[in-house]
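Here the complex is missing a single protein chain, while all its other protein chains stay put.
Here the chain labels run A and B in written order, and each chain numbers its own residues starting at 1.
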Amino acid sequence: MDMTLNAFTLYILTGLQLGSIFVLIALGLTLIFGTLGVVNFAHGALYLIAIYLAVSINNALGFGLALILVPPILFVFGVLMERGLIQRFYDREHTDQILVTFGLAIVLQELLKWVFGANNIPFAIPSWGNGILMLHDYLPFLEGFVVYPKWRLILVVVSIVTVAAVFALLHLTRFGLVIRAGMRDAEMMQFLGVNINRRFMIVFGLGSMIAGIAGVFGGPVTQVSPEVGMHLLVPSFLVVVIGGMGSLGGAVIAGILIGMAQSFTAPYINLNTVIIYLITVVILLVRPRGLLGAKGVFE
Amino acid sequence: MTILDIHQVSLSFGGLKALQNVNLKIGQGTTHALIGPNGAGKSTLLNVLTGMLKPDDGSVMFDGKPLLDVNSFDINQLGIAKVFQTPAIFPEMTVLQNVTIPVFAARDGSFRMNMLEGFSKQRPLIEFAEEQICELGLEKHMHSIAGSLSRGDKRRLEMAICLANKPRLLLLDEPTAGMARHETEKTIELLQGMKDGITKVIVEHDMNVVFSLAEKISVLAQGQIIAEGSPDEIKGHPKVIEAYLGEAQV
Partner (left out) sequence: MHNQQSFWQLNKAVVLFALVALTMPLWFPLINGYSGLDTKIMIFCIFLVGFDILLGFTGYLSFGHAAFFGIAAYSTGLMLKNFSDNIIPAIIVAVIAATLVAIVIGLLTLKRTGIYFSILTLAFAEMFHSMAMAMLQTWTGGENGLTGMPTPMLFDIKMQGSAVFYFTAIMAIILFYVAKRIERSPVGLMMKAIKCNQTRLEYTGINARKYKLLAFVISAMYAAVAGALMVVYEPFVGHEFLGWHQSGEVVIMSVIGGVGTLVGPMIGAAFMLYFENVLSVDLGEQWLLVLGLIFMFVVIFMPGGFMEAVDRIKKRFITTADSE
């Protein structure tokens, strides 16, 4: 592959940008799975709610309000979802959990389709985020005139900040300590008198909120239409599987890996279509628990 | 004649040495108890024998055949059955169906594509399963759903499942754990009444059960065999008492 440094840099940036959305969705998924043991097939629908909310608020009241309102609304929605529905299924088989979240995903998607229609709603990028960035001004090793869309870079930065915030929450706060311990052994936590129910509720809200952030910034990139939710869920699931179910670090690494794979194979359309599945198969065969997955977890 | 030869088996979980150079010979037809304080490695050893865990070192021979690197189901086909701490049965199926499964496993091996086999061919096996159920005193539950049985009856059912494909070695992992006095007595009767020829390895905490059944006792502490002998020899053994200090068991 004959590639210039310019082209390479662009591929890397695109890889980061593609990976950003996967990372954000996978982060929520794996956080919920690692803590509650629930596979949330409705997570794509949460992203869907986020982008529709974001685009509605944005087009009516501006991006600033969308940014302030959407993540908290998603947090509340996540809490309600957990209290209203998910918690009834903790004692039931995993298959039932998958079925009910899948059902919810369909209901939410159809509801949004009913309200907003099946067509794509344009999501206008705010003026400060619009346009291109002159990369060659910032990166001296680039030759000549090299540009990149500003918004996509903003998306990458937002993801990094969000990931950092989640890690800080989990590793630097007492709440985070309890969550991490709970991820290892929920029963033990209950014996220690920790109010597991409240923690579960907050974690689900948190996972939903991350999807909310993804929606606010990702909406203009992924487009706003009903199929987007499920469309993103499949690769996000694979990111979780490749990274290791329940591993947050794994989700980040795998998300970036998949983003890069899609970016670098873009010129080769046939390979590009199947690359993430090929990577999944290889991981399944060579390291079934995922890159950073814990041994024995669902092996 | 030694039916089970455990030789220099070692297994570590990270830094924890669960089993260290365990050597154990089980004589054919005997009832051999494995005791020791909590965390000694007894259940770990049983899991190695059933193929669930793979040791880092050592070998296990069953009737002259190597047992490590063999799948759990093949180990059972060789003649080793395990009774679990919490009775492991098929809760949504009837008692009869539960016991029919091992009977088919004995006839067909671990896999057979006989998808169109009808009841007429299955008849003799079903009848054999019915006999097994009667022998363990569960006739009146023949068509009951297994999950609805009392714990004691579930234990009996599990025993019936294990015995139905005629094992040569029966591993019992704390068979009376959590049982009331009279249930324990019944379990002891059950095990005493079993046909001769089946070798039994029992992991137990209840010394009453151990001394009622065991012909030979091995004591495991911190992954090592610290004593071995007849019940009388073990009763006053200084090392055993030392290992159990702090345990209000005997």
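Convention: contacts are C-beta pairs under 8 Å (C-beta built on N, C-alpha and C of every residue); 3 or more make two chains touch, one makes a residue touch a chain.
No experiment lies behind these values; they were computed from the predicted model shown.
The omitted chain makes contact with just one of the residues B:T50, B:Q85, B:S144 or B:Q222: B:T50. Of the candidate positions B:N114, B:Q192 or B:S230, contact with the unshown chain belongs to B:N114. Although one chain is not shown, part of subunit A still touches it, namely residues 39, 85, 88, 93-96, 98-100, 102-104, 106-107, 110-111, 113-114, 230, 234, 237-238, 240-241, 245, 269-270, 273-274, 277, 280-281, 284-285, 288, 298-299. Where subunit B meets the missing chain, the touching residues are 50, 71-74, 76-77, 81-82, 84, 88-94, 96-97, 100-102, 104-106, 108-119, 122, 126, 143, 161-162, 165.
Definition applied: only the chains that are shown with their structure count from here on.
Separation between the centroids of subunit A and subunit B, computed from CA atoms only, is 47 Å.
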